[in-house]
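The complex appears here minus one protein chain, its other protein chains still in place.
Chain naming follows the written order as A and B, and within any one chain the residues start at number 1.
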Amino acid sequence: MEQFSEQLINALVLGGIYALIAVGYTMVYGIIELINFAHGEIFMFGAYFAFTLVTDFNLPFWVAVPISMLLCAGIGMLMDLIAYRPLRNAARLSALITAIGVSIGLQNLARIIWGARQRPFPSESLPAFLRQGIPPSEPLPAFALTETAIALPGGAFLPYRDLCIILLALVLMIALNRLVSLTKIGKAMRACAQNRVAANLMGINTNQVIVTTFAIGSALGAVAGVMVGVKEIIEPTMGYYKGVAAFAAAVLGGIGNITGAMVGGLLIGFAEVFGAGYIPYGYGSGYRVAIAYIVMIIVIIIRPSGLFGKSTATRA
Amino acid sequence: MNLETIRDQLTTKNIIFGLLICFFPLLMYAVDYITLLLSYRNIYLPTPSGDYILRIVVQVALYTLLAVGLNIVCGFTGLLDLGYVGFYLVGGYTAGLLMVRLGFSYWMVLPLAVLNGALWGLMRGAPTLRLTGDYFAIVTFGFAELLFRMVKNEIWLIGDINGFVKNIPHVSLFGIKLNQNWHHYYHILILLALVIFVTYRLQHSRIGRAWVAIREDEQAASSMGINVSRYKSLAFAVSAAIGALGGAFLAPFWSIISAGTFQFWESILILCMVILGGKGSIKGAVIGAVILGSLSEILREVLSNFPQFSGARYLLFGIILVLLMRYRPDGLIFKKT
Partner (left out) sequence: MKNWLIGLLVVGLVSVFGCQPTSKDQQTTQGEIRIAVAGPFTGNAAAFGEMIKRGAELRAKHVNDAGGINGMKLTLIPGDDTGTEKEAISVATRFATDRRILAVVGHFNSACSLAGKGIYKANGIVALSPGSTNVSVCEGSDWTFRNLYRDDFQGEFIANYIKDYMKAFQTVAILFDNDDYGRGLRDGFSAAAEKIGLEIVASEAYDRDNTDFKAQLTSIKAKNPDLIFISGLYGQAGLIAKQAREAGITAQFFGADGVDSPDFLIIAGAAAEGTYLTTPFTFELGGEKAQQVALSFQEEYGVPPDTWAALTYDAVGMIVEAVEKTHNKDASLAENRKAIRDHLASLDTPEEGYKGITGLTYFDKNGDTVNKPAYVKIVKDGEFTTAPDQVLD
């Protein structure tokens, strides 16, 4: 039981991370039906920007994060301007290949700039509650609060950092849903998603709407990157591996749907954690990374529109 | 092809080109002989040895074969296959395991690997027939990744860790061990010629026209009486069989295969070759493979002095993809046929 509840928390945190990244995929897809492969790389750049600002420029964490978000939003906008906009009326395949090219290019650019070494976020630069806790020498009572974490009944800890990830995912989902349904730009986004040409004719500057979408998605990706960098580690391939799983989550939830991305992220997180934790003989752990792929393939083949997606048989 | 068209092809340029291809190893060994003679006089040319160049050429030819195979799905039927390396893997492991663990001869293994590849192509194809565009690409990607994880994890099947199949015996023909680089050269040349011939004939037949019709408009093709799923399945099978053929050649050529050989990057590299030359053209696939295959080699030589630019090779590939899609979506060299 103890093990189960701990795995549950593991799954929630992992799912939260996937959901944070999946939102970026889903927003862009919802509006221009492009799988923005490079979103995972934006996420990685977000982590690296914050890392560099904190270490090389000695900026405080709370200043570094917004700057990193701005920089990533900039990259997202540039990406749209340079790579995707010229192809808006070209074949869908061309846009997808471009996205893959951008993704490969950015990943290796990061490798050139920062090297392939794995880097942890320097602990001393973080606000106290996000730091890595030093395990106390004697066991704590259940639900006691330490400086960095909540003690759980079985001796495990739930770091505030992980709690932040779950909360952040929730808050973002609600905020984005409200943005799309209540604000003017949200209305424009929905119009673009339904019919870009018609929206244009109605006087909506579709290019501007699309660029805004890229900027919002990328800034959120940067936040996710920083959180993962703080929780785990920063490396050039982090965007690729986490990105694929998050993409699977977006597809599972019904790509284009923000609530779907959240639910999909959680489901992939659960599948991965419970698969690795409970499938015996090393099979679960050996195939852990593959679980997201398996879920994704099954969902695409059986129900390409995902859990919350609008039902369309095929996408051309 | 009648006699006159053959006669038309016999221009001086083509003859020299043909002779160069046929006697390339001889030329390379002549280079080596000259370097040997020069070395008696303590003269050393800064050029790499002919044997090494020959080896690289074999490697490039192998990529060419794969690019031609991938071109069938990507170019002719217009579906983006991100998991082509999966069939390469299937061929490699079919050949490697049968030869090492069951002692089969290469000539028996070759058709088996090709058949197995075609089978996997159909298996992957069946559930994805309805899918197009992005979703098809993603499923193929996931499929190749799954195969990659499988050879890493299923130790009982592979017989060693990390997908290692070691000590794969050399190909032997009439009792002669084909272990020299010029053996490999003619070996892959024959396979490549065969593959190009088959693909060429397919392209210019009913089947090839059906594929292009599907690429241009699936619904229109279907309403013209083309059985879309059948022709698509055929394309998957042929393409996969060629990939597996490449893998089957690879196993004895390297004498070792491991899971690491069949990663996503390899798929991207082959895809880049197809796109660089121009999707849908066999010539384009060949030229793309030759350019990128040799570029890879040159870049390694140059980049090994600059470890900080470790990512530059793939950065370049990324830029190539983006620029080509922007300015020459039909390839650098040829127009779509």
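Quick note on the criterion: a residue touches a chain if its C-beta (ideal position, glycine included) is under 8 Å from a C-beta of that chain, and two chains touch if they have at least 3 such contacts.
Just so it is clear, the structure is predicted and the values come from calculations on it, not from any experiment.
Colleague: The complex has one chain that is not drawn here; which of the drawn chains does it touch?
Modeller: Counting the whole assembly, the omitted chain is in touch with A, B.
Colleague: With the full complex in mind, choose from A:57, A:143 or A:278 the residue touching the hidden chain.
Modeller: Residue touching the absent chain, from the options given: A:278.
Colleague: Of A:90, A:163, A:233 or A:298, which one is in contact with the hidden chain?
Modeller: Counting the whole complex, the residue in contact with the absent chain is A:233.
Colleague: Even though one chain is hidden, which residues of subunit A still touch it in the full complex?
Modeller: Listed in rising order, the touching residues are 2-3, 6-7, 10-11, 13-14, 115-120, 123, 132-135, 149, 152, 154-157, 159, 228, 232-233, 235, 237-238, 241, 272-278, 282, 285-286, 288-289.
Colleague: For the chain that got dropped from the picture, name the residues of subunit B it touches.
Modeller: 12-13, 16, 30, 32-44, 48-52, 55-56, 59, 149, 152-153, 161-162, 164, 166-167, 179, 181, 254-261, 297, 300, 303-305, 307, 309-311
Just so we're on the same page, only the chains that are shown with their structure count from here on.
Colleague: Would you mind writing out the residues of subunit B in touch with subunit A in their complex?
Modeller: Per the touch definition, subunit B meets subunit A at residues 78, 80, 82, 127-128, 130-135, 137-139, 142-143, 145-146, 149, 152-153, 268, 271, 275, 308-315, 317-322, 325-326, 329.
Colleague: Spell out the residues on subunit A that touch subunit B in their complex, using ranges where they run on.
Modeller: Going through subunit A, the ones touching subunit B are 33, 35, 82-83, 86-87, 90-98, 100-112, 115-116, 236, 247, 251, 283, 286-287, 289-290, 293-294, 296-297, 300-301, 304, 313-316.
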